[in-house]
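This is the structure I want to talk about, given as structure tokens.
Missing here: one protein chain of the complex. Every other protein chain is in place.
Here the chain labels run A, B and C in written order, and each chain numbers its own residues starting at 1.
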């Protein structure tokens, strides 16, 4: 018996990924789709210009799009809403007893909302109880910014084993990260844009500290290291590449760092969640890897690839990380969060 | 009366740029072209598959290609030779009284060979006299790696004014940097490659320290700061983008840094050398600049663009620099070096 | 003494090209710039996000943008207006005695408006007198669709010498043809789009027949051959490539066709108009030419390149044509039209 779920922002870029990834999901079944007033009342097939390969699943194509006001029969709602509306809509639905699993940025840094990467900080789910005291039963959980998922996953084993002192990171981000129509083709043809709006650098500099920090006495305690980010848009369809310089409290060899990365596992692997990658981090040996076109789809896009782990000056490390930004970095991240909620009994 | 010059490696990617940039040059005239044995004896038009827009200049197209053994009538020889042969060929020609102005990497770090950016370290030309004592009259001068020209120019005013403590830099390098055929299209289609062979990172980590260092008591003294580099190939035709994190001995505001960069001038500007840009560094204000397609051709490709100068944590700076890799970063750099030699009377 | 001119739609993609190409023009000086109400009242520098390399000319940057209602002091107005507004605005200005030289599609097929390629059909300017009888003195002249300029120029010498029977043409069109933001990067990343809206195929199938036809007894008489077009958007910044299959009334060898193309000249060449290419058609010999990146800028983007002229079955020809779509195919085309008007005394 599958659990019915609703998709908020179902016709958008992230919404389409939710629907694609949930086709044939063993636990969840998309039975409700919501979007803006402009789409409401149409079938999903009519309302949506499907921009992923192929065509939308038949069962969803026939659903009638409703507005995000609800009511929804599904307790679990996945949100791919635009940040211009996500804040209020998600709060309202949490107040109506829904479990809102959101990819939007609005509530990520809220004082009682988990910013969750299940392999890294599943203990942050304790904040749900705090939140429920406020709402009466509903709650919001969020996944990080698309780059941050890749960065924080790659940093987590190093932080646990050796302690992070500081991180400098430069991103080369894919076009799909901007949604549709997103970036003008004139801006990336034969070009690189050294800027991404919407506070991208600020998110990369703050979210990992919440994720890698603790939850104690009812409050999040950010991890004590600093991050500097410099972001770029490049002409790649999917897959964010990140070049990081990592300084550690305890100097470490490249070999030990690779061992810590490769052996990293978390609660999704222990529980064998349906969307969990067998190995959350693939450590690649080739000196020219990871590459977006060749590595973004590892484990159905749910594994982060790390390569070129090498010694930096002064005992630091240099490394490259790659994340499929619309799967592990967005819709897939949220689905894994939803799976963890169910496995923990938080959807009962 | 123009000075006759010869081009070594004339049919290659850098050689073609030399010939293109020297068309209608006010001081120099290409009268000799040399390449591998395979090309020797043919006209330049026959020997060369011209890969720049348009067609080679008529006067050069008619020249007969000779081998790099010489003899050459021109004292001044510009070298775009492949590093597999440049080392010996250039040494042999310096021993025959030629002034070899080379873009190749082989002699850059030699103990008595200037690694020259005329705006930055023209005092390193003192090493020529040391070299001449060894050779009897001929000598070699070199320009830096294509990325390094951009990086060292952007760092020079900051180092002079505030003192560099350390630099982390990530490059997004253009395809033309690899010559022809260079990078396979299959490797960059919808992709980024986080690696460049030939010791690219090592060059970026070492050459700027020679350039920004001194020459005292007949020896080069490297500048005392460390550089960490992480390099990438991206699908851009021309123009290397660099994201740098700069730590300074003396903390500085972004405004003061921009002022130091924008007001920077050197000997080429004082002497009004023909190829010198009016302003070696263009400080761009737009928050999404510099961009390769829009900014690489500033001042005929001889100006370096710097943008997004902003405060980093702990009193450091973040900035983006862009250099046209085959003009300011290669052939144009060497031509400017040649102009400085003439202006200094070193070609007499 | 330069003639003052105004630019309609000055902040748009075509408007920016007008301003770029008219910098330092020997006959014309941009003294008025007009755009939408949103921009009016600001300086051009404030109103315009300049998307061409470098920065807008200083003299224009200081101009205050006015609305397209006028009044304008310049008799000659170049129009790069969007087709959603060009129809009415241009008619109104022609009614106020202006000579409107438009790149917009709205009036191209009007019964008394020349659709002009000065090398091909300058005799169509006779229609101006017809038009002036209607307006009282003002008039509109237009240049063709960006692809059509290249196609019609390549076909004109063949039609004159041998007579066209039919043409099949497939286009591979550049991104800049769609303006800004134009095509979403998600639509062309690792992709080709076999469609262009706005009636692109219909324009290619109809405009050349007007251009290559006659003007007799006060009316245009379309040329009697048929054209079939199939259009594509490809990931190229500038330069439309066209593959044509041409059937001729009188069979012709590839050599004779190439001779007719290469020797083609028209009134702009006879009159040495400032923007006229010395040779309107460059016939390229390399079996892999023309190519957008290598050939679009020939003669400052005003020459059309034709290559791979070869025999087709049944006495026909196959050939490739390339046009710089925003120069010869848009702003440069209009400027050349304006120059012809002045040389003919039609701006007095």
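Here, a contact is a pair of C-beta atoms (placed from the backbone, for glycine too) under 8 Å apart; a residue touches a chain by one contact, two chains touch by 3 or more.
Note that the structure is a prediction, hence the values are computed from the model and not measured.
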item: Residue among B:121, B:176 or B:228 touching the omitted chain; value: B:176
item: Interface with the undisplayed chain - residues on chain C; value: 166, 168, 170, 172, 187, 189-195, 226, 228, 230, 232, 234-237, 241, 243, 245, 287-294, 307-308, 312-314, 316, 318, 320
item: Touching residues (missing chain, whole complex) on chain A; value: 51-54, 189-190, 237, 293-295, 297-298
item: Interface with the undisplayed chain - residues on chain B; value: 51, 175-176, 180-190, 235-237
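In this section, only the chains that are shown with their structure count from here on.
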item: Distance between the centres, which are taken as Cα means, of chain C and chain B, whole angstrom; value: 40
item: Separation of chain A from chain B, taking each centre as the mean of its C-alpha atoms, in whole Å; value: 42
item: Length of the line joining the C-alpha centres of chain A and chain C, rounded to whole Å; value: 48
item: Shared interface positions of chain B, touching two or more other chains; value: 189-190, 237, 293-294
